[in-house]
Every structure is written in structure tokens, then in C-alpha cells.
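This is the structure I have questions about; it appears just below.
Apart from one protein chain that is not included, each protein chain of the complex appears where it belongs.
The block that comes next holds subunit A.
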Amino acid sequence: MGTPHSRSPRPKGRRVLLATVSASAARGSPGRPVRSHMQSSTKRMGVMTDVHRRFLQLLMTHGVLEEWDVKRLQRHCYKVHDRHATVDKLEDFINNINSVLESLYIEIKRGVTEDDGRPIYALVNLATTSVSKMATDFAENELDLFRKALELIIDSETGFASSTNILNLVDQLKGKKMRKKEAEQVLQKFVQNKWLIEKEGEFTLHGRAILEMEQYIRETYPDAVKICNICHSLLIQGQSCETCGIRMHLPCVAKYFQSNAEPRCPHCNDYWPHEIPEVFDPEKERESGISKSNKKSLRSRQH
């Protein structure tokens, strides 16, 4: 009979988890024992405990998190809710949660930042509803501003749209009339909510937006969309071959040309003219992360 927890061979641990659920049920809401019984007779589904719930809540609060942060979060959730349990491997932990989330048409998705290949995680919609997650957060004219920025970003050569070009479209927005000053603040709101990234007055999509909206973007702009030649996913920023025009993500370039002295285009075999970035190394990242934040604080002090 289908036991719900079949992905990793840890039956003992799982039974302990089930016990925890019923125990907390007895303490908290007496209705709970009925639920866990119901859940255990459901095929293929994982088991949720407070560890998983806290993790989900916090992931939702942050919107998107980098892998090292996710691991830290996972450890803290165990510490708070199940101090003596062994911490699941992150992949298994997330797969367990995803099997429960499946019936809600959402999942925790792993992606990689386009600029330097850092792994990120976000809770995304499995169904292709458009900018749905944003729809309840933003007004109609704000959503339209995002759509306009999105179109400019997709059409651009570099994957960046300048603030000026976006703001010039303010008159074409649906809904309530928006002034340029207000539009600037709305763009900042998008940056704060991790839908856009700003670099020197230009905007591109945040990794979270790509994770969340890739399907929507590919379906809505099938002609304008760029695809990476290596991983075949949506490409916003990347390098391109000057001869045949194929494109690759920077982290895909890094991996493909790793330790290759003479990088050549995988499609037309011409010499690859761009600088090959380094493959992302989480260990190195943490050390340099400290110096990076020092640099940031120095810059702000100069203002």
C-alpha cells in the first residue's frame, strides 16, 4: 500500500515525524488526529511538520533566497521545532514539501542567477497564470508598468532596459494616470520586492521573476524571447556569438568552457570572443561575501 513517504529510505525517522504531528495535535487542536490519519492514507504525499511549515512561511516571507541562506534557514527550523532530529538533505527536504504542495499547484523551485550563477530558491506557481503573484500586490497601472518594463527588457540586446525608456511609456499605461515621479517609485517597489534588479539606472529581471514567470514569458512573447543554447531555458542576460548569434547564460558559458583554453562557439565553431566567467563555487562565495559587504558600506559612506 502506498506509504506517503517513499522517496528516501528513512522509515524510522518518518514514523517519529508522524508521532510528532499527532502529539502536537493532542496539545493544540484536537481535530488534528483525523487529519494525519487522512494524510497517511493518501498516496505519494509527504508529511508536513512544524519544521516544514516554518520553512515554508519564511521562504514565502523572503520571496526568494540563495542556497546558503536556505540551508541556514532549514537548520534553524529544525533547531526551533525539532531540535534532536537529523536535518534532512536539502534536496530531500524540499522534495518532501513539494509532494505536499503539488495539490496546490505550487512548488519550491531552484534556479540560478543569470549574472553569476548563484543557486536561488523561490515558491512558484505551477500553473501559467500571468503575473498572478504580483496581481494582488500591485494596482492595475503598476502591473502595466511592469509589463512594459518586461517587454523592453525582453526586446533589448543586453537584457537591460533604461529607466528613461521605461518612464517614457508612462502615458500608455492602463488604469489610473501615473506621473513619471510616481513611476520611479513604483520601479523601486519592484526592486524592493525582488521582481526587478537595478544596475546603474537600468533594469533587468530578478532571478525570482525569471523563476516565477518563465513559462508565461515564453508563451506570451514567443518571437522576442531569447533561449540559451546550452540549457534551453529563458535567457535575459548572457553572451552571444558574433557570427551565428546563438546565446548562452554566463553560468552556462562558465560551465561549458570550463578549463578550455580555446573556447569555440558550440554552434558555428567560431572563436568565442568574450571573457569566460568562473564557475560559481559556494565555498569561495562565502569568504568573498564578507569583503563584498564591506565594499558596499564603504560606497554608502562616501555619499
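Following the convention adopted for this analysis, a residue touches a chain if its C-beta (ideal position, glycine included) is under 8 Å from a C-beta of that chain, and two chains touch if they have at least 3 such contacts; residues count from 1.
Methods note: contacts and distances are computed from a predicted model.
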Next item on the list: Assuming one chain is omitted from the figure, identify its UniProt name from "Integrator complex subunit 3", "Trafficking protein particle complex subunit 2-like protein", "MAGE family member F1" or "AP complex subunit beta".
Entry: "MAGE family member F1"
Margin query: Among A:Asn125, A:Asn141, A:Thr204 or A:Asn229, exactly one should touch the missing chain; which is it?
Written below: A:Asn125
Notebook entry, point to check: If the hidden chain were put back, which of A:Val80, A:Ala224, A:Cys244 or A:Cys268 would touch it?
Noted result: A:Val80
Notebook entry, point to check: Which positions on subunit A touch the chain that was left off?
Noted result: 1-2, 28-31, 34-35, 38-39, 41-43, 48, 50, 53-54, 56-58, 60-62, 73, 76-77, 79-81, 100-101, 103-106, 125, 127, 132-133, 136-137
